[in-house]
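One structure below.
== chain A ==
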Amino acid sequence: MRKKEINKIPARLDFLQSATGLILALFIVGHILFEASILVSDEMMYRVTLMFEGYYFFGERYPGIISFLAAAIGSIFILHAGLAIRKFPASYRDYKTITEHTKRMKHEDSYLWMVQVITGFMMFFIGSVHLYIMFSQPANIGPFASSSRVVDELMGPLYFMLLISVVSHAFIGLYRLALKWGFGEGVDTKKSRARFKILMKSMIALYIIVGLFSLGKYTYIGFHHDFSDGVRYQSKTIVVGEHE
Partner candidate 1 sequence: MSEEKNRVLTISILRFDPHDSDDFPHMESYEVEEAPGMTLFVVLNEIREHHDNSLKFDFVCRAGICGSCSMLVNGKPTLACRTLTKKLDAHITLAPLPLFELIGDLSIYTGKWMRGLNERLETWIHDKSNELNVDALEERMEPALADEIYELDRCVECGCCVAGCGTIQMRPDFVGAVGLNKVARYHLDPRDKREDEEYYEMIGNEDGVFGCMTLLGCEDVCPKDLPLQSKIAYMRRMMLKTSLKN
Partner candidate 2 sequence: MKVIYTDVLIIGGGLAGLRVATGVKERGHDAVVLTLVPPKRSHSSAAQGGMQASLANSHMGEGDNEDVHFSDTIKGSDWGADQVVSRMFTHCAPKAIRELAHWGVPWSRVQRGARTAVINAKKVTITEKDEAHGLITARDFGGTKKWRTCYTSDGTGHSMLYAMDNKAHEDKVEIHERLEAVSLIHENGRCYGAVARNLMNGELVAYVSKATTIATGGYGRIYSVSTNAIICQGIGQAIALETGVATLGNMEAIQFHPTAIVPVGILTTEGCRGDGGVLLDKDGYRFMPDYEPEKKELASRDVVSRRMTEHMRKGKGVKSRYGDHLWLDITILGREHIEKNLREVKEICENFLGIDPAEEWIPVRPTQHYSMGGIRTKYTGESQTLQGLYSCGEAACWDLHGFNRLGGNSVSETVVAGMLVAEYISDYLDSSQSNISIHTANVEKFLKIEQDKIDALLSKENGEDAYVLRRRMEEIMMEDVGIFRNGEDLQKAVDELQELHKRAKNIEVFRSKSPAANPALVNAYRTQKMIKVALTVALGALLRTESRGAHSREDYPKRDDANWLKRSITTWENEEDTLPTMSYEEINIGEMEMPPGFRGYGKDLTLHNEATPMRQSTVDAIQEELESQGKSRFEIQNALMPFIDKLPKKYQGINARFGENA
(Lines give C-alpha, C1' and ligand atoms only; values in the text may rest on other atoms or scores of the structure.)
Protein backbone atom coordinates (compact mmCIF):
# COMPACT_ATOMS: atom_id res chain seq x y z
CA MET A 1 0.00 0.00 0.00
CA ARG A 2 1.27 3.44 -0.83
CA LYS A 3 1.60 5.54 2.24
CA LYS A 4 1.03 9.23 2.30
CA GLU A 5 4.05 11.45 2.59
CA ILE A 6 4.01 12.95 6.03
CA ASN A 7 6.21 15.54 7.61
CA LYS A 8 7.99 13.63 10.31
CA ILE A 9 9.85 16.56 11.79
CA PRO A 10 7.32 17.63 14.45
CA ALA A 11 7.18 14.10 15.84
CA ARG A 12 10.94 13.89 15.91
CA LEU A 13 11.41 17.23 17.57
CA ASP A 14 8.92 16.39 20.27
CA PHE A 15 10.51 13.04 20.85
CA LEU A 16 14.01 14.54 20.93
CA GLN A 17 12.92 17.16 23.39
CA SER A 18 11.69 14.48 25.71
CA ALA A 19 14.65 12.19 25.11
CA THR A 20 17.20 14.92 25.77
CA GLY A 21 15.25 16.01 28.83
CA LEU A 22 15.21 12.45 30.07
CA ILE A 23 18.94 11.97 29.56
CA LEU A 24 19.71 15.23 31.30
CA ALA A 25 17.39 14.44 34.15
CA LEU A 26 18.87 11.00 34.69
CA PHE A 27 22.30 12.55 34.52
CA ILE A 28 21.38 15.03 37.22
CA VAL A 29 19.81 12.31 39.37
CA GLY A 30 23.23 10.68 39.40
CA HIS A 31 25.25 13.88 39.42
CA ILE A 32 23.86 15.27 42.64
CA LEU A 33 24.43 11.94 44.35
CA PHE A 34 28.01 11.75 43.12
CA GLU A 35 28.59 15.26 44.35
CA ALA A 36 27.17 14.16 47.67
CA SER A 37 30.00 11.68 48.07
CA ILE A 38 31.75 14.58 49.79
CA LEU A 39 29.33 14.09 52.64
CA VAL A 40 30.74 10.64 53.27
CA SER A 41 34.33 11.77 53.27
CA ASP A 42 36.84 13.69 51.22
CA GLU A 43 38.35 10.39 50.27
CA MET A 44 35.07 9.15 48.89
CA MET A 45 34.62 12.21 46.71
CA TYR A 46 38.15 11.74 45.48
CA ARG A 47 37.46 8.16 44.52
CA VAL A 48 34.35 9.11 42.67
CA THR A 49 36.36 11.66 40.75
CA LEU A 50 38.96 9.04 39.96
CA MET A 51 36.24 6.77 38.75
CA PHE A 52 35.04 9.34 36.27
CA GLU A 53 38.54 9.92 35.12
CA GLY A 54 38.73 6.26 34.21
CA TYR A 55 41.33 5.39 36.81
CA TYR A 56 39.69 2.13 37.87
CA PHE A 57 39.46 1.15 34.25
CA PHE A 58 42.78 2.17 32.80
CA GLY A 59 44.88 2.37 35.96
CA GLU A 60 45.66 5.98 35.11
CA ARG A 61 43.72 9.22 35.21
CA TYR A 62 42.32 10.65 32.01
CA PRO A 63 40.69 14.04 32.84
CA GLY A 64 39.95 14.24 29.12
CA ILE A 65 37.12 11.88 29.78
CA ILE A 66 35.52 14.56 31.92
CA SER A 67 36.01 17.06 29.15
CA PHE A 68 34.43 14.67 26.75
CA LEU A 69 31.55 14.03 29.12
CA ALA A 70 31.06 17.73 29.64
CA ALA A 71 31.06 18.27 25.90
CA ALA A 72 28.56 15.48 25.37
CA ILE A 73 26.25 16.63 28.13
CA GLY A 74 26.78 20.17 26.95
CA SER A 75 25.61 19.27 23.46
CA ILE A 76 22.56 17.50 24.75
CA PHE A 77 21.98 20.47 27.02
CA ILE A 78 22.14 22.86 24.10
CA LEU A 79 20.01 20.62 21.93
CA HIS A 80 17.44 20.32 24.68
CA ALA A 81 17.42 24.02 25.35
CA GLY A 82 17.11 24.72 21.65
CA LEU A 83 14.12 22.41 21.37
CA ALA A 84 12.50 23.61 24.54
CA ILE A 85 12.85 27.23 23.57
CA ARG A 86 10.16 26.62 20.95
CA LYS A 87 7.73 26.29 23.81
CA PHE A 88 8.69 29.52 25.47
CA PRO A 89 6.13 32.30 25.32
CA ALA A 90 7.02 33.99 22.06
CA SER A 91 6.44 37.53 23.26
CA TYR A 92 5.79 39.51 26.37
CA ARG A 93 2.10 39.48 25.48
CA ASP A 94 2.10 35.70 25.40
CA TYR A 95 3.93 35.65 28.68
CA LYS A 96 1.30 37.91 30.24
CA THR A 97 -1.48 35.79 28.79
CA ILE A 98 -0.21 32.60 30.27
CA THR A 99 0.73 34.01 33.66
CA GLU A 100 -2.64 35.67 34.02
CA HIS A 101 -4.38 32.53 32.90
CA THR A 102 -2.45 30.45 35.42
CA LYS A 103 -3.16 32.83 38.25
CA ARG A 104 -6.84 33.12 37.45
CA MET A 105 -7.22 29.39 37.26
CA LYS A 106 -5.05 28.78 40.33
CA HIS A 107 -4.00 25.66 38.51
CA GLU A 108 -1.06 23.69 39.85
CA ASP A 109 0.11 21.90 36.73
CA SER A 110 0.08 25.06 34.66
CA TYR A 111 2.07 26.65 37.45
CA LEU A 112 4.56 23.79 37.28
CA TRP A 113 5.07 24.51 33.63
CA MET A 114 5.84 28.14 34.43
CA VAL A 115 8.44 26.87 36.89
CA GLN A 116 9.86 24.74 34.11
CA VAL A 117 10.22 27.74 31.84
CA ILE A 118 11.76 29.97 34.48
CA THR A 119 14.21 27.37 35.77
CA GLY A 120 15.10 26.44 32.21
CA PHE A 121 15.78 30.08 31.48
CA MET A 122 18.01 30.37 34.54
CA MET A 123 19.97 27.25 33.68
CA PHE A 124 20.51 28.53 30.23
CA PHE A 125 23.02 30.95 31.76
CA ILE A 126 24.30 29.35 34.92
CA GLY A 127 24.41 25.85 33.52
CA SER A 128 26.43 27.00 30.55
CA VAL A 129 29.03 28.61 32.77
CA HIS A 130 29.32 25.50 34.90
CA LEU A 131 29.60 23.24 31.93
CA TYR A 132 32.22 25.43 30.34
CA ILE A 133 34.35 25.27 33.48
CA MET A 134 34.03 21.51 33.65
CA PHE A 135 34.95 21.28 30.01
CA SER A 136 37.94 23.57 30.21
CA GLN A 137 39.38 22.54 33.57
CA PRO A 138 38.59 18.86 33.80
CA ALA A 139 41.50 18.09 36.06
CA ASN A 140 40.37 20.59 38.63
CA ILE A 141 37.89 18.38 40.35
CA GLY A 142 38.23 16.94 43.78
CA PRO A 143 37.40 17.58 47.40
CA PHE A 144 39.75 20.53 47.66
CA ALA A 145 39.71 21.80 44.09
CA SER A 146 35.96 21.88 44.03
CA SER A 147 35.75 23.49 47.44
CA SER A 148 38.16 26.15 46.37
CA ARG A 149 36.00 26.86 43.33
CA VAL A 150 32.92 27.11 45.46
CA VAL A 151 34.47 29.58 47.89
CA ASP A 152 37.43 31.33 46.33
CA GLU A 153 36.05 31.50 42.81
CA LEU A 154 32.67 32.51 44.18
CA MET A 155 30.78 29.70 42.47
CA GLY A 156 28.81 28.96 45.65
CA PRO A 157 25.87 31.33 45.10
CA LEU A 158 25.69 30.25 41.49
CA TYR A 159 25.61 26.61 42.48
CA PHE A 160 22.90 27.37 44.95
CA MET A 161 20.72 28.84 42.25
CA LEU A 162 21.67 26.10 39.84
CA LEU A 163 20.82 23.44 42.39
CA ILE A 164 17.38 24.81 43.12
CA SER A 165 16.54 25.24 39.48
CA VAL A 166 17.99 22.03 38.12
CA VAL A 167 16.44 19.82 40.77
CA SER A 168 13.01 21.37 40.35
CA HIS A 169 13.35 21.32 36.59
CA ALA A 170 14.52 17.74 36.44
CA PHE A 171 11.84 16.21 38.60
CA ILE A 172 9.02 18.35 37.32
CA GLY A 173 10.34 17.39 33.90
CA LEU A 174 10.27 13.68 34.70
CA TYR A 175 6.78 13.98 36.15
CA ARG A 176 5.63 15.77 33.04
CA LEU A 177 7.34 13.23 30.82
CA ALA A 178 5.35 10.45 32.42
CA LEU A 179 2.04 12.23 31.89
CA LYS A 180 2.93 13.41 28.44
CA TRP A 181 3.62 9.95 27.08
CA GLY A 182 1.36 8.04 29.44
CA PHE A 183 4.00 6.06 31.35
CA GLY A 184 2.52 4.02 34.17
CA GLU A 185 -0.78 5.83 34.01
CA GLY A 186 -2.77 2.75 34.98
CA VAL A 187 -6.56 2.60 34.78
CA ASP A 188 -7.18 5.60 36.97
CA THR A 189 -5.07 8.49 35.76
CA LYS A 190 -6.28 10.69 38.58
CA LYS A 191 -4.72 8.29 41.05
CA SER A 192 -1.50 7.64 39.17
CA ARG A 193 -1.02 11.32 38.57
CA ALA A 194 -1.51 12.15 42.23
CA ARG A 195 1.05 9.51 43.11
CA PHE A 196 3.56 10.79 40.57
CA LYS A 197 3.05 14.26 41.91
CA ILE A 198 3.83 13.26 45.46
CA LEU A 199 6.86 11.34 44.26
CA MET A 200 8.04 14.35 42.26
CA LYS A 201 7.70 16.70 45.19
CA SER A 202 9.44 14.40 47.60
CA MET A 203 12.32 13.84 45.22
CA ILE A 204 12.74 17.58 44.77
CA ALA A 205 12.84 18.06 48.52
CA LEU A 206 15.22 15.17 49.01
CA TYR A 207 17.60 16.26 46.29
CA ILE A 208 17.64 19.87 47.36
CA ILE A 209 18.45 18.85 50.91
CA VAL A 210 21.22 16.53 49.83
CA GLY A 211 22.55 19.15 47.41
CA LEU A 212 22.52 21.82 50.07
CA PHE A 213 24.42 19.63 52.47
CA SER A 214 27.06 18.88 49.84
CA LEU A 215 27.31 22.51 48.96
CA GLY A 216 27.62 23.26 52.65
CA LYS A 217 30.41 20.78 53.00
CA TYR A 218 32.28 22.22 50.00
CA THR A 219 31.84 25.65 51.47
CA TYR A 220 33.04 24.47 54.87
CA ILE A 221 36.13 22.91 53.34
CA GLY A 222 36.61 25.97 51.20
CA PHE A 223 36.77 28.17 54.27
CA HIS A 224 38.73 25.89 56.56
CA HIS A 225 41.16 24.06 54.37
CA ASP A 226 44.59 25.48 53.89
CA PHE A 227 45.11 25.81 50.15
CA SER A 228 48.72 26.95 50.41
CA ASP A 229 49.84 23.57 48.98
CA GLY A 230 47.51 23.97 46.06
CA VAL A 231 44.18 22.40 45.53
CA ARG A 232 45.32 18.84 44.99
CA TYR A 233 43.92 16.24 47.33
CA GLN A 234 46.42 13.67 48.54
CA SER A 235 44.94 10.31 49.21
CA LYS A 236 46.46 8.19 51.96
CA THR A 237 45.72 4.97 50.16
CA ILE A 238 45.79 5.65 46.45
CA VAL A 239 48.78 7.24 44.90
CA VAL A 240 48.50 7.95 41.23
CA GLY A 241 50.56 9.60 38.67
CA GLU A 242 48.85 11.90 36.30
CA HIS A 243 48.76 11.13 32.63
CA GLU A 244 49.70 14.23 30.76
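To be clear about the criterion, a residue touches a chain if its C-beta (ideal position, glycine included) is under 8 Å from a C-beta of that chain, and two chains touch if they have at least 3 such contacts; residues count from 1.
Basis for inclusion: all candidates are chains of the complex that A comes from, given by their letters.
All values reported here derive from a predicted model rather than from experimental measurement.
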item	value
Touch-positive candidate for chain A in this complex, from 1 or 2	1
Contact footprint of candidate 1 on chain A as seen in their complex	3-4, 6-8, 10-15, 86-87, 89-90, 94, 97-98, 101-102, 104-107, 109-110, 113, 176, 179-182, 185, 189, 193
